[in-house]
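Right, I'll just put the structure down here and ask away after.
Subset of chains shown; positions unchanged.
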Amino acid sequence: MTLNVLVWGENRHEQIEPHVREIYPDGMHETIAAGIRENLSDAKVSTTTLDEPEHGLTDEVLAGTDVLVWWGHAAHGEVDDKVVDRVYQHVLSGMGLIVLHSGHWSKIFGKLMGTTCTLRWRSERDRELVWTINPTHPIAQGVPHPIVIEQQEMYGEFFDIPVPDELVFVSSFSGGEVFRSGCTFRRGHGKIFYFSPGDQDYPVYHHKDVRKVIANGVKWARTDLPERALPTLLRYETDDFFNGHGYSGPIEEPADA
Amino acid sequence: MTLNVLVWGENRHEQIEPHVREIYPDGMHETIAAGIRENLSDAKVSTTTLDEPEHGLTDEVLAGTDVLVWWGHAAHGEVDDKVVDRVYQHVLSGMGLIVLHSGHWSKIFGKLMGTTCTLRWRSERDRELVWTINPTHPIAQGVPHPIVIEQQEMYGEFFDIPVPDELVFVSSFSGGEVFRSGCTFRRGHGKIFYFSPGDQDYPVYHHKDVRKVIANGVKWARTDLPERALPTLLRYETDDFFNGHGYSGPIEEPADA
Amino acid sequence: MTLNVLVWGENRHEQIEPHVREIYPDGMHETIAAGIRENLSDAKVSTTTLDEPEHGLTDEVLAGTDVLVWWGHAAHGEVDDKVVDRVYQHVLSGMGLIVLHSGHWSKIFGKLMGTTCTLRWRSERDRELVWTINPTHPIAQGVPHPIVIEQQEMYGEFFDIPVPDELVFVSSFSGGEVFRSGCTFRRGHGKIFYFSPGDQDYPVYHHKDVRKVIANGVKWARTDLPERALPTLLRYETDDFFNGHGYSGPIEEPADA
């Protein structure tokens, strides 16, 4: 069954910074998309960017997206709150979400986490080693232990996220910092994978193993539910487990009204 | 060391519904506060309500509160977003938070969870049995297994919350439903305990064991950190682990500006 | 790819107790196997029992088994320790394991858990309701919420197991008890699913939804690793991440020998 994937890229650095354009002539979003197509033969992968109308994330587009992949950095604040809420509803209803690198500070990730999602950082060409902490996890399959990334931006703990449902990878950097670089979360009916390697200043999204992990994450994040559905508050009569009733309000008619 | 506790109650049902006023003549918030004082001799417990200016939750009040206890139901929507955000910042900075019963649907709990926090329900005098799933947890100490609550509102799964950091209690109801009734979460530097028993229509907050659990939760939720501090994003030079620098922006001067 | 499944049944109750033989004329193990075949078209399902040589669990058999399903009750103590250890090594090396009902007290489950695995119980035809706590989990797909089992043996908390990696189901019983009835664990390179419904005195393994869950569990438990491998202690030279060396002993030649 076709796996519909949409890669959302901010596409600002590529416009403004020549050195980024050199590393990612097609834009980070297209590079990430190519990596997914390479690894998942049944995936139909599209891309869209911040500057499209509605940031390319209409309700129709989201309804047809099994997994959304998010890369943002310089313009988190420009993402429209209405669109963020739309994406949020779709994730809670069953759309998978992959959040990459600086996406840790995106509105959508923060909304789903409920924390600041802050961390420590430095961009000085540290070597990153991505170690597998959960060797039987589907996301960890097909990559070496460790994945070696010669030049990367350092991200370090304390990474202010809720305790991940599953910790798949932990990275170290030349400077000695460590970071929980591969984490899964379930929110509502949606599955989320956060993966930190990647930065506009380094060719990380061309890295064979990074592309493999992102593809594994996309495959994992697709829902097992038969259809999209938002968890809802319903009332159930005694012994009737299968017919819920909508909420009519918290206060009964006041007796002394 | 004095433990400063503030019990926030909506105090609407008590005004509008005589049968609630009968069960809780001092208001639910005062009843809950009395239960905490009974069990924690070093606690200084105050109360405040929705209709106070700023809902009684000024920055000064919050800064002096070690643990905030929250009960709301009919008027979640009336809680000012600015106040919600203020409470949120304080929790992430180290203020403990206890969320009770229908508080599952409060703005503050939803913001910290990142999910709908919906559930199934029925108010038909089910008997609730609160079973201990984590017998060595400090919150579970000093209460029977199970806690028997003769009349209660039923809450049932699927309770749309993130997987709790710790599952302390699971309840069953006469009708057969089950619910994760005692859950802990850490968000930022704050500790949160959600405890479901309690409803305006039943005298649950007079129940000896329910009062004991709430007090245990308050004691547990007090921070171990020396002072309140919000997790922050900082840059760290190589080999300088202890001096972080503020964030100056994501984009360097464009070379072709 | 063929999924090789082996259902291990104690097959003692069926011999000794006529009422059990009536409910399970082919034995519980064959009934469970039939349920798996019904639901997994690519599964090749065999059965074996306690009284076979080596309990039917030779190294060769285990090496060819992707997932082992275990039901035991009256004769846990008769399972040979050497065989238990053999199964243990295979699970840690990647063989999946499904433990059913009274198997909670089997030697193999206890060895993998490290706890007493005790619980509370009663066999008085309680109705069991199996509620889904993790609706997006693959094991929870395709069954109603709740699964209704008209007559069952009650299992109640405190179930002395380590905190499960994932809590999939929680059950309630007519008497009011609750139990964490569907739990996953990873041990070494192996995946384990414990599912409590089922008892020799009730026709639970003929129940459509119970058979579906067991099949889901079997499918989930199959390893994603390319081959079976036991985690091993190895020494690694600096900067050589991929060539581990065997352990030669903890003490160097004493300088004053």
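In this document, chain identifiers A, B and C correspond to the written order of the chains, with residue numbering beginning at 1 in each.
One rule holds in what follows: a contact is a pair of C-beta atoms (placed from the backbone, for glycine too) under 8 Å apart; a residue touches a chain by one contact, two chains touch by 3 or more.
Remember, it's a predicted structure, so these values are computed and weren't measured experimentally.
All protein chains share one sequence; of the complete assembly in this entry, 3 are displayed, while the total copy number is 4.
Operating definition for what follows: only the chains that are shown with their structure count from here on.
The chain with its CA mean position farthest from that of chain C is B.
Centroids built from CA atoms put chain C at 37 Å from chain B. Mean C-alpha positions place chain A and chain B at a centre distance of 28 Å. Among the residues of chain C, those touching two or more other chains are numbered 129, 134-135, 145-146, 166.
Taken in their complex, chain C has these residues touching chain B: 127, 129, 131-135, 145-146, 156-158, 163, 166-167, 170-174, 176-178, 180. Residues of chain A that touch chain C in their complex: 94, 129, 134-138, 141, 144-146, 148, 165-166, 186, 189-191, 223-225, 241-242.
Contacts from chain A toward chain B in the complex involve residues 12-13, 16-19, 73-74, 92, 102, 105, 111-116, 118-122, 124, 126, 154, 156, 158, 160, 162-163, 165, 174-177, 185-188, 230-239, 241, 244, 250-252, 254-256.
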